[in-house]
Every structure is written in structure tokens, then in C-alpha cells.
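Yeah, one chain of the complex is gone here, protein chain that is, but the others are all in their spots.
== chain A ==
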Amino acid sequence: MRDRTPHNSPPPPPLPSPPSRRGLLRGTLSLGAVAASSVALGGCGSTLAQGFTGGSPSPSRLNFWNPFTGGDGERLLAMEDVYRARHRTTDLKSATFVWGSPYYTKLTLATLGERPPQVAVTHLSKVPTLAEAGLLTELRTSDLARHGLTEDKFDPRPWKKSQVDGKLYAVPLDTHPFVLYFRTDIAEKAGLLDGQGQLADVDGPDAFIDALRAAKEVTGAWGGSVASVKDASTQFRLFWSFYRQIGGGDLVAEQGKKVVIDTAAAAEALAYIRRLTQEKVVPASTDSPGAITMLTTGKAGFLMDGVWQVLTVQGAKVKFDVRPLPRIFHDAPYACAADSHSLVLPKAPSAAAQRLDLSLGFVAALLNSSKLWAEGGHVPAWLPTQQSPGYRDLAPQSHYAAAADGAAYDPAAWYSGAGSTLQVVVGNAVTSVFTGATSPTAGAARMRRELRELASRPAPL
């Protein structure tokens, strides 16, 4: 949608029409001339020419890749504008690609092909794999400190997650947990709000279903909604949150070579997920936009989704609030599926192409714009923002900041992380239980079987 891949080379001259043979010949020749001139221009700022020749872009050029569309994309554009206004000599080129595996595929191929962007966004769940594949530049704390980026200014959880074997590879930008949205007007009519407008007790397996049922009576359609169609990642997050609350531990270990899933805990989590549709408080098939639409049109009182939908829901101009995903199980410390966006420097073919200080300056500028980023729903990792009064006054964004403390990141494996095979495989198993096609025990057994199949594959790393 927002693909702003830079193209600076002159457009080819229009072909004369009708295209006579001579005209075609002339057109071809001039196209050739354009190609030749871009070769001559190699290194003079044309990204296209750079792509052909492999030369470094001009020293003032900063290529930045990200997977942010929708609300996130808008916030990012605002943050880039702040940077541009303060750094007029830097030519910032920002390119947005489709979230998930398409984005990581492009990033991987570009870095392997020695044409990486200087700065890129990745999920922290992907950092171990990217680092192990040798695609990331290791960050030295002394370099970061030059730009004011010191450890004490970062949320410790994502900061720790940015390291692989004690080496820092990423600068965390946020934490984005899986949360519970609710319509305050519907919740009020359902008698679910306490005196301060907060949701009364929705924790515990029965309390949450009761709350959904009460909302269902008000909406006349559904109690809550969650994406199940075309959205294995959301289904994975739903399962992962409850599974971690039961204390099921990891799904895989040793970078994905060993399967350690606790099938009893998985079956218990799945049985609860099945209850949501069995008791008809949540529809069995809705895609992600549909799940949000159900909340905003009042067909559902609750929505389980990521914090990045805050702007979308806000855009619908309905009364709503957000809180951490309920604590359904008390067997382990509070947990909810979460990931973090972070900024990395893909390994460049040379120091000149890396432009370390220009890149880190940009990273620092983005972190200093964390307030803008937080407005999009994410819990900032940058403590000066997270602890500022400005953020605390931000509603509903600050209402669920505590969820970040229970952040459960994806299990570490070469096939795991945002939009990965693991999310698809586990998410599909969850969906089949969610819709009632598979029993919870069979679903857990299926997860174990498919994870074993994944673990048995030779790692490409």
C-alpha cells in the first residue's frame, strides 16, 4: 500500500506512437541510453543504478525498510517527518513491505545479495535466526552510547531479548502484547463495569465466559470476536497466551531441534479455546478485519487482538477501552503472547555502505519519537517515554502497559517468530479445535506431531 521504494532515475522517454519500426528502434536505443547513464551514475544516488552496479549509495542516503502499513505506517511516517525536519542533509528513503514472511524474505535476500538497507525493522522473535544466519551487524554499546542509547533507558525485557549469546543485535522499539478490547457502552449495559469504568472481574475461566455471555445478551449477536480465518498468527497468540498461563513452558528447545511441548497443558488451553465457540459467545469463523468490524459495529462487545489495532478501532469513533488479556489460568506467572519491534542494521558489504553513525543517529531519532509510536498502540521500550506523564495520560494506550510485563515471546527456533512456519502450523491446529473440527486432545497431539516434523528438518542455518 505504502510502498515508497525510491526511483530516482529519469523515466524512459515515451515511445512515439504509432510505434513504427524505426520508432521502436529509437525507443530501444534511448532505453539503452538510460540504462547506460544509470550505470555511469552508479553511486550517485540512484537506487536503481545501485541495484544494477552494486555500488554504495551516496553517503547522505539512508535506506530504511519496515513492514508497517495501516495505523503503524501512519505513525511511522510522522516519526520520519520529525527526523527529516531535523536532518535536512540526510536523504532518508523509507520502503514499506507486506508484514510477515514476505518482508523477512526480502530482507534476507537483499542482505545476502549485498544490497541491504542501512536500517531495518524486525521483530525480536526473528533476531536470533537473523543473527545466527550472519545477516545482522553486532552493535557495540560504545557506539550506541555516542547517540544516547544506553541500557538503563530501555525496558529490560525487550533489551534482553535483543541479545543473542550475550551480543547485542537490535535496538528494541516497543513491546506489543495480545490484549482485550471492549466496548465501554456495551460493557456498561451488561453490568460489567465497576464504579471507575473498569471491567469488573473477567479473570478466571468461568468469569471471562460469563462476561462474554453478558455482552452477548446486550449485542444480540456475539459476546466477543477473534480472528480465526486467514489468521494463523492470531490463533497462535491466543493459544500461546493461555498455554503460558498454565505453565506449559516452551514448545521447542535447542533452537528448534527438540520438541518439548507439554501436551497436557496444550490440551487444557485448547479445551478452553474450544469453549469460546462451543458456548457460542465467540463466532467460529471471522477474519481479522471482520473481527474488528464486529466490535466497532456493536455485534460483539469484546475483541481479542494485538495492540496495533488501537488506531483502527479509534477510527470507528466508538466508546471503547483496552486492558491486558484476562488471566484465565493461575498456574504460572501472568502471560500473554507478545513480540517487540526493533531496529537492526543488516550486515552491509562494507563500512562505507553501513554508515554506522548515520544509521544509529536515525535509530536514536526514532526512539526519541517513541511517544508518536506509542500513540499507535505499542508499549514503548524507551523508558524516558514509557515513564513520562505524557504517556501515562495516553488513553487507552497506557491502560494495558502492564501487559508488557507478562510478555511471552515466541519459542526460539529457526522456523519460529513473526509470521513463521511455527505460527502457521500451531495456529492451524488451534483453528481446527476452535471451529470444532478437532478435539482438544487430538489438537495437542497434532501440534506435537507437526512440531516434531519441523524439528526433524535440516536447519538452513
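Going forward, contacts are C-beta pairs under 8 Å (C-beta built on N, C-alpha and C of every residue); 3 or more make two chains touch, one makes a residue touch a chain; residues count from 1.
Assume contacts and distances are computed from a predicted model.
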item	value
Identity of the absent chain, which is to be given by its UniProt protein name, from "Protein translocase subunit SecD", "Glutamyl-tRNA(Gln) amidotransferase subunit A", "Sugar ABC transporter permease" or "Universal stress protein"	"Sugar ABC transporter permease"
Among A:T286, A:Q309 or A:S340, the residue in touch with the chain that has been omitted	A:T286
Residue touching the undisplayed chain, where the options are A:A133, A:L311 or A:L356	A:A133
Contact footprint on chain A, counting only the chain that is left out	101, 104-105, 108-109, 112, 133-135, 228-230, 232, 283-287, 289-290, 293-294, 299, 414-415, 420-421, 428, 431-432, 435, 437, 457-458, 460-461
